[in-house]
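Of the protein chains in this complex, one is absent; all others appear in place.
Up next, subunit A:
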């Protein structure tokens, strides 16, 4: 067969004659030519499996399959997964909560379907082998494996009665499209006539540059834009006083991947352009790549005003740790080093833009639509009202999609050309240019008295914040506040600095530096316990914060759940220690160990306002609309906020129509970060629900316990004594078209921190403790995590199934952080050199949800999203040490490092 004429494809039983190059990736043909966007692309390299389709019943990566190879075969995509096995699988995925962001779901479904069609009674090992080629960054795989094993399950999904939504494990409300492949992510929209946008990036860490003859280079129909074309102020950043990042570099670049030019034109032309030939002359300069170089005397300063390359230092001080350390019975000291960690969501950044009247519409993946709007508007010189951000379904974010990425490029092209456009980052672009978890170099000392009570602790450390500010200030401020852990430390000094280098930007990543600090603190506490001869769990229990205690910031706490979390681990701890001891007595080549670690985490911005606003409206037709602006990146806000609102208003969840998020339709709910949405947006939703209920009850003169039922054109309200009907058609609609409405804002009551970091940084904290059981291969240094028991105080589990999903997903990321993840700029910018856990790397996870209600949170709820990964890595490290003596101070605990540390410990 030559590349002339059409290629015949059979997809989901239908024949198509394709006029396309025979060597084209099948994934591109399916998505772009056939519109079958259920097949996802995460890497174009076989590493993620999101593109898995069946070719003659066998799973293959569509991204590695040339079109010609698929010719003559039968291709099945998720859209064609309509046989009984497929239908059952989708139902099981929904029932089990196996889809969070959902970007991996089509690939998982296809891989599972191939297995089950071959062997319907496959066991766990077979399921793991079958799913081993599909990566999921959200779920920790547990619910996915459960769903596949329970494909024949007849259970009906959990439903919630009116008034009982809070606490019900209902399936996610937005889950349907995620499991049938119809969810539309940033890359799934192809506006008619859209130009394709690509960008030219710096291959250097630091360089000056000059453009050559761009006009001569650009093929016909291709437009090129540079900083000179940007109408607005060429500077953005997530924290306005620190905004320092240009959307398009001007004359010099400070990091690899920094954008210098935007190229747009007809897709077939732009796709084939070799951007390595773009006329730009680079004049590389010696980069600053280490903290030492950045802080050395006379080092080049990346940003004029930031002396010594220090972006900011955060401090918390109370008492006099120096004196207390000197006189203490038990003293220990540790130093740790952690690397860059990549978010590795499976969906690379993608989106589209178009004009609607005079308004620039940008539909892209995001965690913070309002921030996107304001930053993009400023860069493009537009008033914010002229930019509308419609968040596309987002295939994972974990903090990185808080910062704008491709929004200004999409906006600029559409603004300048008047044409719609689209852009999709390659995996390499995504990994090279977006933010990372800050590498940390931390040192701490702590002391306890003879009874095992902590008397003092000092913490000092540097965080590599990379070339631009991003969330560096948040990390520097959060770390000193949290580095004590949820413990009483009467004498405490902590300082953390965010330091600029020419490395990738250290940004927001689940925990804002607290996971790194917890590794330090929790391994240090093991040292103290071991030195002092205390049981490691008991040592933590003795020192755990209690209601009425003051934190290192001097804040008096209520609703403290750390004690309850540690208590919940007491029995599992005893059992696990006994099991490990028995095992080790019988084996030499592998040894088992048990470790524990705890966490606390303040929900919302640190001592800064971060309000959320929720609008509820009733239409004349009798529909109740919940305007919910919190982006759900898989964590479940769409479901949890609706559950809270339903109970506050007193209707069934099914009575609520969800609207948004969309900056044109939903009031600001702030960003999806800092574990704030369940608490803060949830609180606003509770208040809006209660406010609307109060109005309805007042109008009908009904008692507190009345039941509200919407029906076409009316609300029916009844209490035990009688029933009233509100005729909605008779009421005057407001400006939003609602005949009844309520809008409520909530901003956590926090207080500024003083010079010594004393104050009320957060109104609500969540707590947790995890126990890890590991097995270390004494000959190879490899570590297998066998089980993690995770007790998390969520205040109130609004949706226990979603909470469990968060715990499992957080543990997967914590396990990666502990054992395998290390981003090396310029070296691991793909998913085969940068390793994240696969289904085969996950331990058994036992979640224990603790409910110590918070006086402030909605229905007592606290945040959870980031807490869940904080204790995992230190619990694993402590377990490794227990098993084999290896004290890992440089992460990740690669097998070679474990073996070396074992030797050092004399094993």
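Rule of thumb we're sticking to: a residue touches a chain if its C-beta (ideal position, glycine included) is under 8 Å from a C-beta of that chain, and two chains touch if they have at least 3 such contacts; residues count from 1.
Note that in this section contacts and distances are computed from a predicted model.
Entry comment: the absent subunit's protein name, as recorded by UniProt, is "CO or xanthine dehydrogenase, FAD-binding subunit", drawn from "CO or xanthine dehydrogenase, FAD-binding subunit", "Transketolase family protein", "Signal recognition particle protein" or "Phosphate transport system permease protein PstA". Within the full complex, the residue among A:687, A:788 or A:839 touching the omitted chain is A:839. Residue in contact with the omitted chain (choice from A:590, A:608 or A:714): A:590. Of the candidate positions A:28, A:138 or A:230, contact with the unshown chain belongs to A:28.
Set against the missing chain, the residues A:49, A:140, A:439 or A:670 yield one that touches it, A:49. Looking at subunit A, the residues touching the absent chain are 1-3, 21-25, 28, 44-47, 49, 52, 55, 58-61, 63-66, 68-69, 111, 114, 128-130, 132-135, 271-272, 426, 428, 587-590, 779-782, 819-820, 822, 824, 827-828, 832-833, 835, 837-841, 894-896, 899-900.
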